[in-house]
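All remarks here apply to the structure that follows.
A protein chain is absent from this complex, but the other protein chains hold their places.
So, subunit A:
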Amino acid sequence: MEQLKTIGRELAMGSQGGFYQSKEFLDLVKSIGEARSKAEEDRIVLGEIETLKRRVSEPDIPKRKMKEYILRLVYVEMLGHDASFGYIHAVKMTHDDSLLVKRTGYLAVTLFLNEDHDLIILIVNTIQKDLKSDNYLVVCAALNAVCKLINEETIPAVLPQVVDLLAHPKEAVRKKAIMALHRFYQKSPSSVSHLVSNFRKRLCDNDPGVMGATLCPLFELVSTDVNSYKDLVISFVSILKQVAERRLPKAYDYHQMPAPFIQIKLLKILALLGSGDKQASENMYTVVGDIFRKCDSSSNIGNAVLYECICCVSSIYPNPKLLESAADAISRFLKSDSHNLKYMGIDALGRLIKISPEIAEQHQLAVIDCLEDPDDTLKRKTFELLYKMTKSTNVEVIVDRMIDYMISINDNHYKTEIASRCVELAEQFAPSNQWFILIMNKVFEHAGDLVNIKVAHNLMRLIAEGFGEDDDSADSQLRSSAVDSYLHILGEPKIPSVFLQLICWVLGEYGTADGKYSASYITGKLSDVAEAYSNDETVKAYAVTALMKIYAFEIAAGRKVDMLPECQSLMEQFLASHSTDLQQRAYELQAVIGLDAHAVESIMPSDASCEDIEVDKALSFLNGYIQDSIEKGAQPYIPESERSGMLNISNFRNQDHHGASSHGLKFEAYELPKQTVQSRIPPATLASTEFVPVPEPMSVRESYPTTIVPSASSDAESTELKLRLDGVQKKWGRQTHSPATSTSSSTSKKTVNGIKQVDGSNTSNSSTWETYDSRKHVEINSEKQKLAASLFGGSSKTEKKPATGHKISKPSSHMVEKSHVRKSSMEIASEKKALVHQPPDLLDFGEPTVQSSDPPSVDPFKELEGLLEPTTQLGSTAAAATNSPDIMGLFTETPGGTHNKDDSDILSSLSKQPVTNMVGGATSTQVAQSSKGPNRKDSLEKDSLVRQMGVTPSSPNPNLFKDLLG
């Protein structure tokens, strides 16, 4: 037995290169692995490149050698070195007849080349030929290359072949052809717009793999144009239902979940289709509720499906039962120890609070824990959540936290993002002007170079205009507090340029306005700024203008101006500056100082930055001068349009243009081709080739108004862009918990239970949550609680209300639930019976035409048997008709569908494993361990093989032999 295994193993390895690559390659990998520095590695790789360059240009290289060289080239390029000299050889390899060489060639070209590379032209022909090959592996390899290497211009060259392959007998080919078509769609939607119906057709494919793959392009199509695909809702729901009921082959089970990846994709599509569409959403409620109940929340993949359900529920038209289930799932995520689940929980919470803001309240402590978590990813996600739930009641806490975090990180990208969020929140919810200015100062101080300059301009305008209130004293108070804070900040070293500009402007406008600071003090500060940041022209320009304003206000007020010596030296410097802008400003300043009070008053009025400057476009003040000139005999001005010469020229030009359009070159763009051609084709093909009259999406692209989920009124408030000073109605505070809402929530909970708890564990979960929560309240230190209270506006007391409602509903829930279970089993029974009467095409969506197009003599059961592997499937379906409640048991008892000699032992051990209650990777480790006994030898063999070949793993990296899953 052992020996057989080794032989099998060798066969497997030998066929694909395995260890039979030359010692040279082994040496290369080894020496690179042991390289101590990047420079050493580069040296080794460059040496290898030289060798390869020499070798590949030798005449008559055996194919096997050539294959190895190409793989070594791929390796070299992966390490970041240029291997372009070998591209042509890779291209040549694709022309080879041998499958192995050809595939290697294709692999290399897909990794080396991009769609616009010059060599593509040499491959297109080969691809065309290979797409027609009899060997499906050749076709697959060619399709792979199609995906990567075909660009918009070359699509037409391969499109017909790819479309033909959609009906290929091999499912692997169909799958890849679908993907290639999808790729074409991504690259140039217009080139395949008439073929979009193919995706719908493939959805009905008999192979679940192909169907699952089709969901990818459909997801993209649906996300760009929801309304054309509303008719598919029923089909998607029915597929999802069948998947959830384990009607797919066992091979698609993953960690005891039926085809979870397909479920996820379907839920994503449904979320798009049901968004804001009550009718479509109603079709989905049952199946989504079923999945909520069936999901195994102890495995990673189960949680992935759960998370997707929550996303779906929060996207489709709200349903109270489902929202309840979603909230339950979220609370489980947040309570979990796994950071991954917490992350998903926070994300899901962010989605759900858009619909029901009150659920955030019961998770306040969990959210705060996440905020203080050392995991950066989780922290950021939590900030995202906080950003979404900011209200005027909690804005101060949230923005303070954000700024603290912003100061602590170095990642400029995220710093920018969080700074702009702070600004946005502050502008939207600021409780007071002083606070607002304080926050803005902090943002500018720590991320000034990263925020948009517009933010600074907004702040300037805000300070200048005040807050739109009539109360002038409040405005001037705001200004003087701003001036105070800026004068304080100027003492600090290294202030971002944008912030300095802002400070200069404010000091210039309002520095002396309230009389607290003398002009000489302010001008001194300003010239200090100009001095200290002498390499920043913009800041200097702002400073000079500010100086000019201060002096102008002084002169206008009748005070005597004497310029500080440092100011004077600065001016002298600027008057000779290379920057014309600075020079001009300096000269202006000089001129202003020389004027009398009256003149200065009119050119530089105090606090007039918000006044509109009137521009007399007609230049009426020059009328007198013109009159004078005309009287003196000057020619009056004739507007351009009235000049006779011009008229002729334009006429001539028109004629010329006319002539040009009839012959000669045309400079205007051609008209867009009319859509009629395309819209004419689909009906024709429909009639001739399509069996399934799937509703055809016409190529007309109408832009339907996207409907928005009708959500709580709070959204309307949050989207308002004006700065709000009055308190926004509290959403989570207990003040708004009017008795009416609390009763309604408790009644809704009663009805919910059909969806919710299937097993007792869920129920206990929710009750433990309460205890957990209340216990935690006791333990939690006062600081945290304070934070929670300020964030969420409510306290633990408010939580109790829904909690009691929960308890009351519990006894009734079991009743409802039991009856529901019974009912559902009845449903299954009746369904199975129906299944037997009607031909049970696995993915039959109830389109009668599918059946009628098939030859009537063919037994659909037989068809199924051929297409879907396990015959047990058929048997159990038949058995199900007679003994329906046991259907699940039957499925789990039948051994795995695949019968592959090599790994049948692993498979069978897999199906025997009690893998149910394990999280994520645990299952696989178990599997690996179970096969550990014999396989340890394998690793040893591998080791000895390498030794035999003259390469010994030396001390720096013995880990190369470490099992990944062990």
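Following the convention adopted for this analysis, a contact is a pair of C-beta atoms (placed from the backbone, for glycine too) under 8 Å apart; a residue touches a chain by one contact, two chains touch by 3 or more; residues count from 1.
Convention: contacts and distances are computed from a predicted model.
Note on the omitted subunit: UniProt lists it as "AP complex subunit sigma", one of the names in "Ribosomal RNA processing 7 homolog A", "ORML1 protein", "AP complex subunit sigma" or "Monocarboxylate transporter 13".
Taking the complete complex into account, A:D411 is the one of A:D411, A:E465, A:D562 or A:D628 that touches the chain left out. When you scan A:Y69, A:F199, A:Y343 or A:Y533 for touch with the missing chain, the hit is A:Y343.
The hidden chain makes contact, of the residues A:A180, A:L203, A:I291 or A:L462, with A:A180. Of the listed residues A:E372, A:D628 or A:D963, the one in contact with the hidden chain in the full complex is A:D963.
Note on the undisplayed chain: of the listed residues A:D225, A:E282 or A:D375, the one touching it is A:D375. Within the entire complex, the positions of subunit A that touch the omitted partner chain are 6, 9-21, 25-26, 29, 32-33, 62-64, 71, 74-75, 77-82, 97-101, 103-104, 107, 111, 114-115, 135, 137, 143-144, 147-148, 172, 175-176, 179-180, 182-183, 209, 212-213, 216-217, 219-220, 223, 251-252, 254-255, 259-262, 264, 268, 300-301, 303-304, 307-308, 338-340, 342-344, 374-378, 380, 411-414, 896, 898, 900, 902-903, 906-907, 920-921, 924, 927-928, 931, 935-936, 938-939, 941-942, 944-946, 948, 957, 959-966.
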